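Let me give you the structure first, and then I'll get to my questions.
With one protein chain removed, the remaining protein chains of the complex are shown where they sit.
Each chain carries a letter (A, B, C and D) given by its place in the written order, and its residues are counted from 1.
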Amino acid sequence: MKSLPLRAPFAPKKKKHGWQASIAALFALLAVAASAYAFLYLKHDPSLTDLRGRLLGASALHPLGTDHLGRDVLTRLLLGGVQTIGYSLLALGAALIIGIPFGLLAGYKRGWVDKLFMRIADGFLAFPDTIVAIVLSGLLGAGIGNLVLAIVIVKWVSYARLVRSTVLSESQKDYIRIARTNGLSDIRIMTKHLLPHIAGHVLVLVSLDLGKIILLISSLSYIGLGAQPPTPEWGTMLNDSRPYFQSRPELMVYPGLAIVSVVLLANMLGDYLRDRFDVKKEVQP
Amino acid sequence: MILSIEELSIAGRDRTIVDSVSLAVREGEFMALVGQSGSGKSLLSQAVGRLLPPNLHASGRILFEGSDLLERGPREMRALRGSRISYIFQDYQGAFTPFRSIGGHFDEYQKVHGETSKFVRRAKAAEALESVGLDAALLRRYPFQLSGGQLQRAAIATALLLSPRLLIADEATTALDSVSAHRVLELLARKQAETGCAILFITHDWRHVRRYANRLSVMQEGRIVESGGKHRILDHPQHEYTRKLIEAAPVLGRSLKSGLEEERP
Amino acid sequence: MNREYTAESPVIAVDGLVRTYAGADRPAVNGVSFAIGRGECLGLVGESGCGKSTLARCLLRIEDADSGSILLGDTDIARLNGRKLRPHRRRIQIVFQNPTAALNPKLKVADSLIDPYEQLGRDAKLSHFAYTSRYAYIRRLLEAVELPAELAGRYPHELSGGQRQRATIARAIGIEPDVVVLDEPTASLDVISQGAVLDLLTRLRTSLGLSYLFISHDLAAVHRMSQRIMVMRGGEIVDRFGADDLFAEERQPYTRELISIF
Amino acid sequence: MFRILLRKFLEVFVFLLFIMFVSFLFIRLAPGDPVLTILNVDELSVSREQVEAMREEMGFNDPLLIQFGNWLLDFVRLDFGSSYSTGQPVMQTLLRALPATAELTFGALLVMLLVALPLGSLSAVYRGSWIDTLSRMLSIVGAAVPSFWLGLILIDLFGVRFGSLPTMGRDGFASLILPSLTLGLAISSVYVRLLRSSLLDSLSQEFVRSARARGLSEERIFWLHALRHSLPPVITVFGVSLGSLIGGVVVIEVLFAYPGIGKLVVDAIRQRDYPLIQGYILIMAVVVFVVNTAVDLSYRYLNPEMKLKEKEAHR
Partner (left out) sequence: ANPAAQASDAAVKNVHFLYNFSTSSLDPHVDSSYVPLRAGITETLVRLDEDNLTVAPWLAESWNSEDGQHWTIDLRDNVTFQNGKPLTGDSVKASLERALKESAAIQNALKIDTIEAEGDKLEITTTQPFPEFASELVNPNTAIIDVSEPDIVNKPVGTGPFKLDSFTPGSKLELSRYDGYWDGAAPLDTVTFSFNEDANARSLALKSGQVDIVYRPEVESLESLKAIDGMVVESTSTFRVHQLTMNMERESIKDLNVRKALDALIDRQGIVDTILLGYGEPAIGPFLPSLPFAPKYGSAASESGTDAAVRYLEEAGYKRENGAMTKNGRPLKLTLLTYSSRADLPLIAQVFQSDAKQIGIEVEIRQIDTPEEYMASNRDWDIATYSNLTAPRGDAGYYLNATYHPTGSLNFSGAEDPKLTAIIDELNLTVDPAKRAELAERAANYVHDNVMNSFVLHPGTIVAYDGRKIKNWVTTRSEYYMITNKLDVM
């Protein structure tokens, strides 16, 4: 730390937000276009196995080769994208919808509400996620709804607690007191005055959680939640390619890269949004 | 000339807030800066220490003891700040880190600037607080446990602690009652006499200007409209705005109705 | 209640208010009683740290008084909480001493300004700041405190100290409450703006019948604004008198000291 | 003082009891029971009647409340039962695996600290510079790459190709390096970004400018003023993830044959080894409770205003 020439207060390099947003948008467009293409002009059946044509390298027919059952990797990748991103966004959104109000309420109300809420949260943390998933899949059967439910149960606590911690410190401040004397309902104080303070951290967590959730979905589909084989899905593709770690590492790289790019995209979007909430951002004239 | 601001402009992304302002503060002088609220006084003063908010940018020249501060490296600036130039900011609450006690701030400040003896540091801190009329017991408190005026006085005490060459005080007495404000200004004057430091004093209070300033500049809408000796401006304001400003000064009751020109010994 | 403290038909009447901070050895506010009549401005002066802001916060129920009552009309709000308190919020507003802390740094000025109206002012019939549209309303508020309309779209940290202070004043008076507690409302304003704001406050008071608790160090301003003045010291009210008596000889030595220095 | 302690203790006890009750119901709601595993139907000839008889004998046909009551009676006597699959006392089994898990967790946390602290702070201080970009890339890759992959690559690199770090088992410090590294890197990404985000907030606070005006060095401002102000969200997420860190490192335990608690529990879940799962949840509940209580206390330490307000509320 000492030896590094720390620059003076925020003497920043030029930083523009424009290009990031546009890159993100471009990425998103590309992804949408590619999936649309995959839907419309599929050359390959994504679940058609061909044992004699398995683990093929790239060729004109299979631009990314074939997987361990001889299915076209590119097709599966493209189709899997829709599934994967859809599921994980849904799950993440649901986790947010539960976690944020919970955290807001606990942090804002304090007292017994807080205590109760946080003990509930602790309770959830004590459960291993496999148990949750097994019980859900056993009780309710497989299905997207239950998959989402399982992820929500596993994930909401971190959002609730993160939100709560910010709310705890912010609600000491005068402007919240003023808001209260202005008769703002608690809900309104939470949504209007506290939410912008929370957004930054939550966005960071969300954008990175996206990757974790994709991986989580794949492990849940093993025990019957989520996508059933042979539905293409990135996390599962990644898991399936595990045996070929030494012989065909690229099988792992493709879905891996796909997930990375989605997380990257989410992260850029998150940063972009974060900067919007960061009203003191540095913008050079 | 300890501080000489030449053609300084401060601009944001889409507008210029301070427009080619020149201002000089002489060695050992009490220079008052008055003017319209929002005219750019605070920004101007912050530009001197290169402490502008990151979205604003200063251009021009700020000569401190002969060299241009805008060209100094961050390390050099750091050496100047706190020891040779010290600040009292308008937002007195922001002067203190919320989770550190007042005493902690005093202690750290002195330690960073080379005072090694803990005993001395503590004694000096207590002394400084008492000099602004605060109880040394407040050292143990956290910032949020002080009243507005107490905080402001604590901030003033820190700023004076190391006898800077230039003190920039941005509306340093707004939260103070007349007794405390008087006490603080007396202290400033005494310090100035002792150490010969220059003071750039931003204020809205004509009484303070009248009583303590040597020279005076008036700002309006990002420009300095008038500068000069205190008496010259108070008695013969030339600019329309200055005149209005002087006239608008509040007058207390009957006894002081005529008292604008009155000087206290 | 002592006759002297009361006003004709008080809008707010405070009796025996005590507030002790955790860890403090003596109360910051110690048995304060007073009343303010409709359309009246009560000045409150006192040295720094004597408990003025604490008193103001107690009135607004931002802090809880240990004992004492706060009659707003005929309801004692000192013990009300939550939902029960909310209907009474409309009638009392505050301007904080430190405007920086009183504005949400993440909200644009306009969003902060609209709060009281949206929550409390909708049902009220506003005469001076009549609401036609959000834009017009905010503009009118800003105009009233002599701020350019463009500030509405800025964040608090992009305002000067005086501008912030005026914004908080605008917010407090925007719904024309019965009582406004003004904690050093003009401390960081230049004298011209200060005069304008004080004029505005006086105008509103006379035309709308607002009542003020006007806390200030600026004796000139207090003298100009208030009908009655209280002097506070060490958490207690040590002197009270009509504004015209400020210079009377029978004033307490402490009051005289405050005046003399001014 | 004593009363406060007593109250706290009661609170914890009720909390634990509740957790155990819920988990008891929950686990038993999961389809399947341990009878098939106990009878080893995979290799031994068992008839349906025998399965049923076993079920009856083990009380799995009793009403859940009665089962819970029985469990509770044992619990009060501090008897947590024995594992169905090994016959070993549950607590003994778990506590024996706990040190290994603790070591791994600490190792990973250390790695996380060594990665996240510098990377997170540098990318906040030099926002928008190459180091910011780099740290973003690293953390995104970290968030998207499954840990088994990372682990295999590390094994391949440090176990096979270069150097000969042990890749299996738990034999002293050297064998801890690779698993900790894998786990630590995998969890770092969130902290890097969170710390950056939080630091950006702190660094734009007014008190930072005041500290600068006082001539404090950037290092000092960072360490003593801004960092502490940025910690609450980071600590919060840490507290939340510690639980899953302890139980969720199965992949890494399997990969490195590291005898921790995670693997134990996953096996227990697969075999519906109720007492073991129950014991694990009990331990986790205690850990989670302790950690998150500590996190809550840390808020108070980090923000004295909260502490004093609390005191007042208690009056």
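One rule holds in what follows: a residue touches a chain if its C-beta (ideal position, glycine included) is under 8 Å from a C-beta of that chain, and two chains touch if they have at least 3 such contacts.
Please read all numbers here as calculations on a predicted model, not as lab measurements.
Judged over the whole assembly, touch between the missing chain and the shown ones holds for A, D. Contact with the chain that does not appear here is found for just one residue of A:Asn146, A:Ser165 or A:Ser221, A:Ser221. Taking the complete complex into account, residues 47-49, 51-52, 54, 68-70, 134, 137-138, 142, 221-224, 228-230, 242-248 of chain A touch the chain not shown.
The omitted chain makes contact with chain D at the following residues, 31-33, 36, 38-51, 54, 83, 85-88, 93, 96-97, 100, 148, 151-152, 155-156, 159-160, 164, 166-170, 254-260, 263-264, 270, 272.
The working rule: only the chains that are shown with their structure count from here on.
With steps allowed only between chains in touch, the distance from chain B over to chain D comes to 1. Averaging C-alpha coordinates per chain places the centre of chain C 51 Å away from that of chain D.
Centre-to-centre separation between chain A and chain C, using Cα means, comes to 48 Å.
In chain A, the positions touching at least two other chains are 6-10, 12, 172, 280, 282. Shown for chain C are the residues in touch with two or more other chains, namely 21, 23, 98, 100-101, 157.
Those residues of chain B whose C-beta lies close enough to touch chain D in the complex are 49, 51, 54, 74, 78-83, 86-87, 89, 91, 93-100, 108-109, 112-113, 142, 144-145, 158. Those residues of chain D lying in contact with chain A across their complex are 15, 18-19, 22-23, 26-27, 29-32, 118, 122, 125-129, 136, 139-141, 143-146, 148-149, 152, 156, 189-190, 193-194, 196-198, 200-201, 203-204, 208-209, 212, 218-219, 222-223, 232-233, 235-237, 239-241, 243-244, 247-248, 265-266, 269, 277, 280-281, 284-285, 288-289, 292, 296, 299, 303, 305-306, 309, 313.
Interface of chain A with chain C (complex): residues 173-185, 188, 192-193, 196-197, 277, 279-280.
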